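Removed from the display is one protein chain of the complex; every other protein chain stays in position.
Chains: A, B, C, D and E, in written order; residue numbering restarts at 1 for each.
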Amino acid sequence: MRLLIVNPNISTSVSELIEKEARRVASPQVEINVVTAPFGVAYIETRAEAAVGGYATLTALAEHYSDYDAAIVAAFGDPGLLAAREILPIPVMGMTESALMTASMLGGKISIVAISRRIRTWYEETVARYGMSSRLASIRCLENSLRNIATIQDDHGEQLITLCKQAVEEDGADVIIIAGAPLAGLARTVADRIPVPLVDGVSCAVRQAEAIVGINTRSSQAGSYAPPPDKPVAGLSPALMALIGRQPL
Amino acid sequence: MRLLIVNPNISTSVSELIEKEARRVASPQVEINVVTAPFGVAYIETRAEAAVGGYATLTALAEHYSDYDAAIVAAFGDPGLLAAREILPIPVMGMTESALMTASMLGGKISIVAISRRIRTWYEETVARYGMSSRLASIRCLENSLRNIATIQDDHGEQLITLCKQAVEEDGADVIIIAGAPLAGLARTVADRIPVPLVDGVSCAVRQAEAIVGINTRSSQAGSYAPPPDKPVAGLSPALMALIGRQPL
Amino acid sequence: MRLLIVNPNISTSVSELIEKEARRVASPQVEINVVTAPFGVAYIETRAEAAVGGYATLTALAEHYSDYDAAIVAAFGDPGLLAAREILPIPVMGMTESALMTASMLGGKISIVAISRRIRTWYEETVARYGMSSRLASIRCLENSLRNIATIQDDHGEQLITLCKQAVEEDGADVIIIAGAPLAGLARTVADRIPVPLVDGVSCAVRQAEAIVGINTRSSQAGSYAPPPDKPVAGLSPALMALIGRQPL
Amino acid sequence: MRLLIVNPNISTSVSELIEKEARRVASPQVEINVVTAPFGVAYIETRAEAAVGGYATLTALAEHYSDYDAAIVAAFGDPGLLAAREILPIPVMGMTESALMTASMLGGKISIVAISRRIRTWYEETVARYGMSSRLASIRCLENSLRNIATIQDDHGEQLITLCKQAVEEDGADVIIIAGAPLAGLARTVADRIPVPLVDGVSCAVRQAEAIVGINTRSSQAGSYAPPPDKPVAGLSPALMALIGRQPL
Amino acid sequence: MRLLIVNPNISTSVSELIEKEARRVASPQVEINVVTAPFGVAYIETRAEAAVGGYATLTALAEHYSDYDAAIVAAFGDPGLLAAREILPIPVMGMTESALMTASMLGGKISIVAISRRIRTWYEETVARYGMSSRLASIRCLENSLRNIATIQDDHGEQLITLCKQAVEEDGADVIIIAGAPLAGLARTVADRIPVPLVDGVSCAVRQAEAIVGINTRSSQAGSYAPPPDKPVAGLSPALMALIGRQPL
Partner (left out) sequence: MRLLIVNPNISTSVSELIEKEARRVASPQVEINVVTAPFGVAYIETRAEAAVGGYATLTALAEHYSDYDAAIVAAFGDPGLLAAREILPIPVMGMTESALMTASMLGGKISIVAISRRIRTWYEETVARYGMSSRLASIRCLENSLRNIATIQDDHGEQLITLCKQAVEEDGADVIIIAGAPLAGLARTVADRIPVPLVDGVSCAVRQAEAIVGINTRSSQAGSYAPPPDKPVAGLSPALMALIGRQPL
C-alpha cells in the first residue's frame, strides 16, 4: 500500500515531524511519501489561512495522487479535505476527521489540545462541519505566543500536559486529541502521564487510511462526493484542471 | 458609498447579470464595480469548485478592495466570504448570508430554489455553517442539466415558478430565496405569481451592504475575525500576501 | 419612506431616547414617528410583561400603521413582533431580530449586553425563537438593581463597557449587541473602547427597515404569515379587530 | 382540590365541551370551574390570535385564581401559559404541555392531530418552545375549512381517525395527541379504533394538575419564574396590575 | 389502584426508603408493593451497572407485574424502563422520566442534584435519551466518596442544600430534581430552604403513575412500543421468556 501525505503548509520542518510519526505508526507494508505545499503559510490558524491551505492542498494532491492508494491532508482542521474527497478516485483522510472518529470509539466526550488561542475557532468549526459538536468536551490551548513552530513540544511540553489534565478533571473528557501537525508524536510520549486515552492526528490518519483501504469500497459515482459535472474552467494547474473541469474556457 | 462586487467565477455573462441587478436595486448614491474571478470555473456546484472559487475571490478582493467602502462575494454559497471577512478592513457581504438574514425578517420557514441538483448539498452546508438549518423548509432545484448558464431564466422560467409554488404548498415555506447569480432578477420579475415574499441574493447583498455601512461599526481587532497573526507566507499574489502574512519565508 | 416606531412600554423618556437614536442613524429621506404604548409596564423583563407589551404593541400598530411604509417594535425581545408581521401589510421589524441578523454578518459568535439579570431568560428565549442560539456566545448583564430606566447609560456606563470586554475576552464574542431601548446610542459612544464591532437594536432595526423596503417584496398571502382566516372576534379595539377577525361575534 | 379552567377564546360552546370532558376525567374530590375569555377570537390558529388569547387568559386568571389550588389554560398552544406561571402563586397547566409530557411517558415519537392546516405552525412553535421537537413525529391536520367549531367531531370524525392511522403507519408515531379544545373527548371515543395510545389535552391537563398539587412543591421565589420585579404599570385590569407591577405610573 | 415498584438494585435499605416515600405521597386508594432486584449492584453509577440493573428490572417486572395496574422502575437513570414499556401491558414509569416531565411543568431550566461525580454521565445520557437536554441547567453532585448508601441524607444534608442553592444562583435553575432513590424524601424536608420548586423521583413517579392510570389509555399494538415480534429465545426466566419471545429455540 502506497500512502501520500500532503502538508498543506510551507513548513518543511513540520513535514519532517509528520513523516517521522507516520512511519512509526504505519504497518510495515505501507510506503509513505510526504509532500510540502508549494505555497501558503507557515501554519494555519484562521479561515483565510485555511482557504489558502485548502487550495494549495488540492494543487499538491492533483499533482501527485496518481501513484498512491490513499492520501492524507496533514494539517489539523483538514483544509481542502472534503473538496479533495470529491475529485480524487482514492480515499483521502484528514487529521481532525480521523482523530475524531477514532476518539469516538475510545470514549464519550472528547477534548482537543491545541497550539494557540486563535486556532480554536477553526477547530470548533471543523468539528461542527463533521456533525460532531455534541461529542466535544472542550478545546484547550496554549495561551502564550509561539516562538518556533518546530520546537513547540520542547518549549511547551509541561503546559500541554497540564492542559490535558485540566480537560479530564474540569471538562469531563473521556479521551483527548493532541491537535496539530507540530504536535505529532506528543500523544505517544506523554501517554503515561495522562489517565485517559490520547490520540494524535497523524497516527489516526495513517491507521484509518489503512483501515479504509483494507475495507476496499468503491469510489463515489453518485451523491455529493461524485466527481463534479463537466464545465468550463480556466487558470488552474493542468493537473487540477484535469480533475475539476475538463473543457478549458 | 463605493461597492466592490466580485464574481467568484469566470463567467463574464453572469457578471453582467449581477451588475445589472445590483445597479437596479442600489440606492442612487451607491457606485458599483463588478470584477470577474481571474481563474476558476464557470459556476460553482461542488466543494472542490467552491475551494477554487474561494481562493480566486480572496485574490480578487485583495487586488481591488482598497478603493471601496464594502464588498460583495457574488456567488450563492459565499465562497471565501468568511475568510475575506477576517482579512479585509471593510464589510464583506455574501449572497447566501444576506438572503438568509433578510428572508428571516420576512417569514419563518425559508425555501431556496436552485439551478441544479448537484448544487443542493453545497447550499445545505452553507446554511448550516451560518447556524440557520432550523429555518430551512427545503431546497428545491431544477432536475434537467443546464444548457447555458447565461440563459437559465429564459430556458427554465416556468419550471422555476413551479418549484416556488411547490415550496409554499408542500414544504411550508413562508418566504423563498431565488438562489444563484445566474438567477439574479428573477425574484423581481415573477414576484406577482408567487403568494409569499421572494428575495434574491444580489439585491439582498447590495441592500445589506448599504445597511451595514450605514450602521458604521468598527472592524474587528479581537475575536475570530481579527486579522491573522503575523507569520511566514510564500507564493501568494503580493496583494493577498500583504493581507494574510507579512514576512515572506 | 415613512417609518412608524412603537415603544411597547409606557416610558416616554425611553421613547425619546429611541427617537433620537433612530433619527441619527436613518437615511435623510426617512420620516420617523415614535408612538408610546397606551398601557403596560415601564420596561419588560419577564414573560408576563412581554405578553402585556405584545398586546399593547398590536393595539398601537393597528391604530397607526396605515400611513407608513414599515414599522419597528422598539423593545429588545420583540414583544408582539411575529404576531404583527402576520396581520400588517407592511414590513415589521424588531430590535432583537434586526440586531441578530446584522451582527451575524459582522462576525461569528455574538454576545448580548443587557440591563438586568432577570431579563436574560427572556432574551435567551427570543434568540432561540429565531433559531439563532448556536450563534450566541453569552448574555452578560448588569447585576445591580436599576435606579432609573432613563439614566442607565450615565449610571452604569463603565460597568457596561466592562461587560463588553468580558464578552470578548472570556466568552469569545466576535461582535456585541448592546440590548434594550434604554441603551440606544451606547454602541456608538463606546465603540472605540471595545475591540470588536458593536451594534444596537434601534440603529439595526432602522437600517434593516430601509433595506427591506428597498428590496420591495410583496406581503404574504400564503404560509404561516398570511393574514388569519376570518372568524368571530370580540372585545378588541376596532382597529385591531379589523386586522384579526372580521365578524364581530 | 379546586381547579380553575380558563378557555382563552370566546366560544362558550367550546367551554362546555371542555367542562364536560374535565369533569369526566377528574378524580371525585376535584371541584372544577370553567371561565370563558372576556375578549378575543372564536378559536386560535395564528400567532396574532395567540397574542390576543394570551392576554385575555392573563386577565381572566388574575380575576379568578385566588379561590383555586391550580389552573388550566384550555386552548391547545397554551396561550399565556408561561406568563401566567410567572405571576400566579398556584400551579398553572397547559393543554399542549400536559399532553406532551404525558405522551412522552407512553411512547417515543409523538404525533399531533389538529383541526386546521393553518394551526400547524403555531403548534410546531409551541412544541419547540418546550424543547420537545425531537419527540415530534408529525402534525397531521384537517385540510377542509371548518363549518362550525362546535361540531367538528361530528362533521369530521372519520377524517380524524384516518389522520391518526396515517400518523402511526406513515410517520412512526408511538402515541397520538388529539389537539385542540374543540376535540376534547375524541381520544376516548375513538381509542379502540387506533392501535397506539391516544391522549387529549383536557384530560392530560386535569390529571397533571392533580399530580402537581399532590406533589405539593413550593412556588418560585427565584429563577425566571419568580414574580416580576416591582415597576411602574398602567392601563391593565386592577387584578392583573396587582400581579404584574405594583406602583401605578 | 395497585402499584408495583421495582428497586433495580440489591440494597434493601434503599427499598425501604422508596417504600416509605411512595406511601407518603400516594393517594389513599393506591396499594403499593416494593420488590428488590434479585441480582445486581448496591447502587448504579455507570453504564455497565445500568445494563445489569436493567436486566434485573426486566426479570423482576416479568415475575410480578400481572397483579398490578402500573409499575415503577425505582432507580434514577431508569434502567430497563423503555424495554419494560415495550413488553408490559401496563404503564411503566421511571424516576428520571417522571421527574423531568413534572419539573418541566413547574419551570424552564432544570437542575439535577446527584450523589456522586461518577453518576453524572449516566444521568446526562438519560436526559438526552428523552430529548430533554435543552431543558437541563446543570447536574450538581457530591464530590466526596460515599460512606453508606443508606445514610447519605444524614451524612451529606448540608452539602446537598448547598448544591441546590448553587444550581439556582450560578446555573439558572428554575426547578430542581433531587436525584437518586437514596435521596427519596429529601426534596420534601428541605423545600423551605430552597427558593425554587424541588421534586424527587419517587414522588413524581408515583403521582405520574396515578395520572396515567387515570387517563386510561390503551397499550401499544403498533409503533416501536408494541410487543416484539415472535422469535426464538433461550435461557431467560420463564416469565421474561413469556414476554419477549414465545418459541423456545
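Basically, contacts are C-beta pairs under 8 Å (C-beta built on N, C-alpha and C of every residue); 3 or more make two chains touch, one makes a residue touch a chain.
Computed from a predicted model, the values in this text were never measured in an experiment.
When the full complex is taken into account, the listed residue touching the unshown chain is B:T121, out of B:S13, B:T121, B:S219 or B:S237. Across D:G157, D:G172 or D:P229, the single residue that touches the chain missing here is D:G172. Taking the complete complex into account, residues 10-11, 38-43, 45-52, 54-56, 58, 80, 82-84, 86-87, 116, 118, 120-122, 125, 129, 145, 224, 228-229, 231-236, 240, 243-245, 249 of chain E touch the chain not shown.
Although one chain is not displayed, chain A still touches it through residues 25, 27, 82, 85, 91, 93, 97-98, 101-102, 104-109, 130-132, 134-135, 168-169, 172-175, 187-188, 191-192, 195-199, 203-204, 207-208, 210-212, 214-215, 217-226.
Please note the rule applied: only the chains that are shown with their structure count from here on.
On a Cα centroid basis, the chain most remote from chain D in this structure is A. The chain pair from D-E, C-D or B-C that repeats the A-B interface, sharing more than half of its contact pairs by residue number, is C-D.
Residues touching across the chain C-chain D interface largely coincide between the two copies, over half of the numbers being common to both. Inter-chain spacing, taken between the CA centroids of chain A and chain D, is 52 Å.
As a whole-number value, the distance joining the C-alpha centres of chain D and chain E reads 27 Å.
With touch defined as above, residues shared between interfaces to two or more other chains in chain E number as follows: 108-109, 172.
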